[in-house]
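Complex shown without one protein chain; remaining protein chains in place.
Showing chain A:
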Amino acid sequence: MAKYMILIYGDAEQWDSMTGEQWEAHNAGHAAFAAKAGTRVLDGRQLEPVPTATSLRADARGQVHTTDGPFLETKEGLGGYYLVEAADLDEVLELARLLPELNHTHSGLEIRPVVEHG
């Protein structure tokens, strides 16, 4: 078994314009994903919107700078994540397809294998 991070990206403006009903359907999608994935989901969270982000970066002299905003300025920001456990990439791809983000063109998923130490 291996661990994978499913990173959920989306366009915050589009998320904000969703109606209550749309959110309900969206959340039902996440519940369906969680039910299907069962114990394979090790962790999963929605993140506060991108404007709440704070970034830290060190310069060449080692001085740390604190800035307001996300590390990378992109149209689509990180909105949440799942940490899952699966036998291989195909299993994760199949699970991830259940996520409601794939019902919209303004959001999407990135899957990253997690490094296992030891």
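As a convention for this text, contacts are C-beta pairs under 8 Å (C-beta built on N, C-alpha and C of every residue); 3 or more make two chains touch, one makes a residue touch a chain; residues count from 1.
Assume contacts and distances are computed from a predicted model.
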Subject >> Among "ATP-binding cassette domain-containing protein", "Benzoylsuccinyl-CoA thiolase", "Sugar ABC transporter permease" or "RNA polymerase sigma-70 factor, ECF subfamily", the UniProt name of the subunit that does not appear here >> reply: "RNA polymerase sigma-70 factor, ECF subfamily"
**OP:** For the chain that's not shown, point to the residue among A:M18, A:A35, A:A87 or A:L102 touching it.
**Re:** A:A87
**OP:** Go through chain A and note every residue touching the omitted chain.
**Re:** 2, 87-90, 93-94, 111, 113, 116
